[in-house]
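Please find one structure pasted underneath; my questions will follow.
With one protein chain removed, the remaining protein chains of the complex are shown where they sit.
Letters A, B and C mark the chains as written, and numbering starts fresh at 1 in each.
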Amino acid sequence: MSARADAGMLAVFGELDATVTAIERLRALKVSDIVVFTPVPRHELDHALHEPESPVRIFTLVGGLTGAATGFALGTWTSLDWPLVTGGKPIITLPAFVIIAFELTILFGALSTVAGLLINARLPHMGLEVIYDPAFSAGKFGIYAVPQPGQGASVRQILGDAGAEEIRERPEEVRVGTV
Amino acid sequence: MERRDFLKVVGTAAGAGALASCSNTGGVPPERMLPYVIGEPEIVPGISTYYRTTCRECPAGCGMDVRTREGRALKADGNPLSPISHGKLCARGQASLHGLYNPDRVPQALVRQGGPKDADPWKKLSWDQAEQQLADALARGRGRAVFLTQNYTGTLDRLVTDWCAALGVERVIYDTFAWEPVRTANRLLFGVDGVPVHDFAQAEVVLNFGADFLETWISPVDYAHGFVQGNAYRAGKRGKLYALSAHQTLTDLNAEEWVPVKPGTEPLVALAIARLVAERAGGAGAGAAAPLLAGVNVDAAAAAAGISPEKIRQIAQDFGNGGRSLAVGPGPAAQHRNATAVAAAVAILNSVAGNYGHTLSFARLEEHAGRSASYAQMQQLLGRLRSGQVQVLLVDGPNPLYAFPAQDDVAGALAKVPFIASFSSYLDETSERAHLLLPDHHFLESWGDYVPRTGVRSIVQPVMMPVFDTKLKGDVLLSVATRAKATLPNAAPTFYDYLRGSWQREVQPAAGGAGAFEAWWEESLKAGVVLTAGAAAPAGGAAAPALQAAGLARIRFEAASFDAAPAGSGESLILLAYPSYRFYDGRMADRAWLQELPDPVHKVTWDSVLEISPVTAKRLGLDDGNVVEVTTSHGKATLPVWRHPGMRPDVVALQMGLGHRGFGRYADGRGVNVASLLGAVAEPESGAMVWQQVTARVKPTGEWARMSMQNQVKTESGREITRDISLADARRLEAGAVVAGASAGSPARESARERYPEHVDVTGNPKGKVVGELQAAGGFAPETVTAGPADYPPPHTYYGEYSEAQPRWAMAIDMERCIGCSACTTACYAENNIGIVGPEQVARGRHLQWIRIERYFEGPEAETAPTHVNFLPMLCQQCGNAPCEPVCPVYAAYHTPDGLNAQIYNRCVGTRYCANNCPYKVRVFNWFTWQWPEPLNWQLNPDVGVREKGVMEKCTFCVQRIRDAQNEARLQGRGVHDGEIVPACAQTCPGEAIVFGNVKDPNSRVAQVAASGRGYRVLEELNTQPAITYLKRVVDASEA
Amino acid sequence: MGRVRWVLLGVVATLALAGTGIGAAGQSPLGGKGPQQPIAFPHDLHAGKSKIPCMYCHYSADRSWDAGIPAVATCAGCHLPGGVPMVRADRPGVKQLAEYWQRKLPIPWVRIYNLPDYVHFPHMRHVKAGMQCQECHGPVETMPVVQKVVPLQMGWCIQCHRKRGARTDCFMCHY
Partner (left out) sequence: MATVVRSETHPDIGSYEDVNRDILKLLSRPGRGYRILLALAIAGVIALFTAWGLQIVLGIGMSGLRNPIGWGVYITTFVFWVGIAHSGTLISAILYLFRARWRQSIYRAAEAMTVFAVMTAGLFPVIHVGRPWLAYYLMPYPNQRMIWPNFRSPLVWDVFAVGTYFTVSATFFYIGMIPDLAAARDSAIVPWRKKLYSTLSLGWRGTNWEWKHFTRAYLYLAALATPLVLSVHSVVSWDFAMSLVPGWHSTVFAPYFVAGAIYSGLAMVLTLLIPIRKIFGLEAYFTTRHVEQMAKVMLLTSLIVSYAYLCEAFTAWYTFEPAEQTGGYLMFGATGEYWWSAWLMLTCNAFVPQLLWFRQVRRSIPAMFVITLFVNIGMWFERYSIIVLSLSHEYEPWMWNQYRPSLTGMIIILGSFGWFLMWFLLFLRVLPAVSVAELKEVLPPPLRRLRAGPATLRRPRGGAEEVRP
């Protein structure tokens, strides 16, 4: 059991607005170490958390540009490496390479988007003991908050008032997939 | 002989290497290399050796060059020194290698031990035993023995004659095509039992009465070569061939004008023409025939022949300008009950036109054509066999059991002979009845000589060790003579020595050969042919022989009669049997190359078809492939029809050569033997077999057979694949003029001209104003392609090895000189290891021809009555902007720096995209891995890979020859000369229609020919920039 | 632990890929000894010690596509002049040779350098271009048993052609 888990508390909510209320109040209390669990992405939660924009788009852009460059480079370089004329066309036939470049733009863009997702969302995250409850994948919302020293009671108060169906102090860390 | 004894070794590259397929499957078990035991200075592994010999596939006797590698014959071509072949060969000559390597050859001496029904009635014999058996049989049958031989001339003929005399054997020479009518007419009219040499090259107008002189008639390669020289357009002139026949053979399809005369009326028509010619010439040359001609009624003749009298007058007008014309005929294709009268009328025609001494002369005879017994004499022989007068029959060549009608009962006659020995190397129908088989060497394994015509001695020499345990017939005869203790004049231990002796005694002095015999002999072997006195045509023409009245009186100049059709339902139509370009009289039917070769006219492979006029077919409700039952008084056959636009509605035609029973896997059971439909009728005067004798009853069966043929269309369907030009335009072009609408002839363009005169110009292209309007409206304008063959590849492709300094290999094909004979196709098969796919696959369109002859009937009613036929050799056009190249995903198709459209087999994955995108459809695909049964695979060219299944292939312009020449030139530190590289198709073309070379060199022949005003490139509107320039056919040769 | 597994998997996959690539880019196994020949012909003694030029036996290398293998008569010319065993007649190989020669049989040599049917290799052009035999066949004069020293794969040909500025047109060799 980690020290962090020691200090935190996990609240389970049945309703969205209750969760949002709890987050906003926790933020007002300057509890910054909050993890929210949700079965469905809801903008209400994002707004409440005031999260910065995801950097995945940078990955997409860089991947796509790399792909385009790779496509043109591949066509051009291989044509020059062993020049073979076909159909009286020039050695470097850019219109044809546009298609290769386009496909590689998409391919590299997509793959680097996935890489961006995995890196930013810290996935895969398997076999580690974490705070989790299977109910979060079914229909429940959850907030795991780590209060700063001395805030424990207030946090508990906020969660309870907001409408938490259950509040677990020092929840047990589990391996997802085993419960 | 000795020096080839050590060739029993397998070359390093030719052996296993050539048999491996395209994919390298690894080297287990290890490949072995067998060295020579004793090296041969003239044989270097990897380098070809050439031997000169004489083709013996038909009696014509063309000189031949055979290429060998590591002791194996690979390719046959014409000997350029031979006046018979001019360095050219027909398809049959090309296919002689398939005779040499035929898998169904008799592998050794065999004796019959069981009845004909036994699974394998043959027992192997050693040659010693076999010769002894023959000697014993001859001793028993002395005085009652007959040696039935083919038509030999030269030293072997001498030996056989002497041998027969010494052993008390009667000799009968027989050839199915014995030209009896021509010989008889010449004998009666001029006292010469022979056939003169015809000089087609000198003839401006030729009248053909059923002689297929481009196919089988007398000396087809020489005649085809000469015909093209005389007939094709050059220097503002063009010859003219009139075909007077009921059915157009390949020869007649080459005619400027086909005159559909009723079968049997040729004597009347020929005499009518002769009368008019004689009248014009004021009676000169008519001589003894003058009274006869005076009695000829032109209108009656025209009416009898079913043609207009004007036509006869027109022909007479054209014919006979002081020995510059020629009338020929008949051949087996017009051998009816009065064929001698045709020949006599033709002779009179030549006589009144003053052609003797100019375009033909008895000073030079076709030696081979004047020797055979007639069919009637053969019938007598059969009668003697039947009556048991013959104890021993030796057969070498003739196959009467196949060639004779059932009425002759050849089988019954043969059954009466106690001992039959055959020298045939193939188990044909007659040999199969033999008791003893003494397989002779193939001529490519033999020593010998041949006298095709006066003054020409052509050498037959072995080009390789025998493939099987066969023995040279001459050696067998000498050995048997020794065993029989018979003494022969000039006897020698082997036939080789006998031959040399004969040449030393006779030929060297006759040829004026100086010096020691050995040196002269070596020289002669290198030349392959020796000319003795009388070989050349006499300068200034020979004296014209006079017509003999006595002979003339014996000939009845009447129309021939035909047997009536048997009673029954169906149409009665006269059955015309005619010789096959591919199979001759049937002796070549066991050659896979020839079976796979589309017939030059009907294009069907591997099978017989009944040719029928489209008019008659329509009446009977028949389409190509519909099966009919043909019944004559003598037999019945069921076969599909093919609608031939070039025949009269009252006839059907059936080609000879197929319908064998036995004779190897490639011939057995394919098609219909025309003899089975005929009766045993000999022409009274000449004794010739009457091929055109019966009227058949033709009845549709309602069935349809998928014929093994490439295509079903007969016309171009509105495309501009072939193009014509009028003589007047051709002349104007030659003078440098720009001829508007010179590319006319396309129905599409013509139709566009008629329908939209305000929008298109005379050429059928949109007018400039229309183009401007199109462009103003944002449309594309048709881009005029101005680049010629030499202007490619374009400079924007120059990079790396691609540079301006590279040649562009190109071809020019003169359609005026293409007679459609398809020898090029077989030559290509031989050179490029093209797979033989068989009838079922051909029927599906899976043939692998790299070069094909497209035959399009032309004219407003092309489907029923064409005005002429265009033959177009279609092969890879090696396009500068090849559509096949950029679509290949793996660069298997690409353009080489020297302008070739390359196909790299080992890179080919087999997407077939290239073939889809080829507008010329010259790419062919290996749908399966094709087989060459041992020893046919010995023929495979080691310089060319063998393609496995899944690989696209096509014409390479014989790149192996290009590379060979380049290597050779490089080793000698020079460039490649113009004319040094000759692709296989160009090499064998009897019309010399194909010219090859570097088109970028303005001095090369190909560049000069391609620059002709008649030049055009097929489908050039697609901007493919083909490297092949076709020269338009010149039509309408009448003075414009 | 999970991450370690993923990393390991990645490393293994990369290695496998690289291995395949190197295998494909490299050559088929050449190592080991050459095959056993019907007569253990020592190239090192003939070409090395006795300094017989290569083209004395492989006589057509400068004029033919094939380098040529010597006729049995060539061997016999030295070892059995006039049919009499003379040079090194006591060696087992020469005795074998004498047997082949007397029975007029070719010696079934095992082929070591073999190109597929679709490759057309002109020996003469390479010899004329001044290449040494050893550049492709290795130091044969030091080999008691000849073995293949080059992969004979296309890339190997091409790298040399490129280095020397020789033609790399596919249709030069493949047709």
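Worth a mention:
Methods note: a contact is a pair of C-beta atoms (placed from the backbone, for glycine too) under 8 Å apart; a residue touches a chain by one contact, two chains touch by 3 or more.
Computed from a predicted structure; not experimentally measured.
In the entire assembly, the chain absent from the figure touches the shown chains A, B, C. Considering the full assembly, B:Thr911 is the residue among B:Thr911, B:Asn937 or B:Ser1012 that touches the omitted chain. Touching residues on subunit C toward the chain that is not drawn are 2, 21, 24-27, 151, 153-156, 158-159. In the full complex, subunit A makes contact with the omitted chain through residues 14-18, 20-21, 35-47, 49, 51, 53-54, 56-57, 60, 64, 74-75, 78-79, 81-82, 84, 86-87, 89, 93, 96-97, 99-100, 102-104, 106-107, 109-111, 113-114, 116-118, 120-128, 130, 132, 134, 136-139, 163, 176-179. Although one chain is not drawn, its touching partners on subunit B can still be listed: residues 23, 710-713, 715-719, 721, 748, 752, 841, 844-847, 852, 854, 856, 874, 883, 886-891, 894, 907-913, 915-921, 924-929, 948-952, 1019, 1022.
Everything below uses one rule, namely that only the chains that are shown with their structure count from here on.
Separation between the centroids of subunit A and subunit C, computed from CA atoms only, is 61 Å.
Within subunit A, residues 84 each touch two or more of the remaining chains. Residues of subunit C in contact with at least two other chains: 168, 170. Note for the complex: subunit B touches subunit C at residues 9, 11-13, 17-22, 24, 27, 30-39, 44-47, 801, 891, 894, 896-898, 900, 902, 904-907, 943-946, 956, 959-960, 963, 967, 970-971. Subunit C makes touch with subunit B in their complex at residues 35, 59-60, 63-66, 68-74, 101, 104-111, 114, 116-120, 122-125, 128, 167-172, 174-175. Those residues of subunit A whose C-beta lies close enough to touch subunit B in the complex are 80, 83-91, 96.
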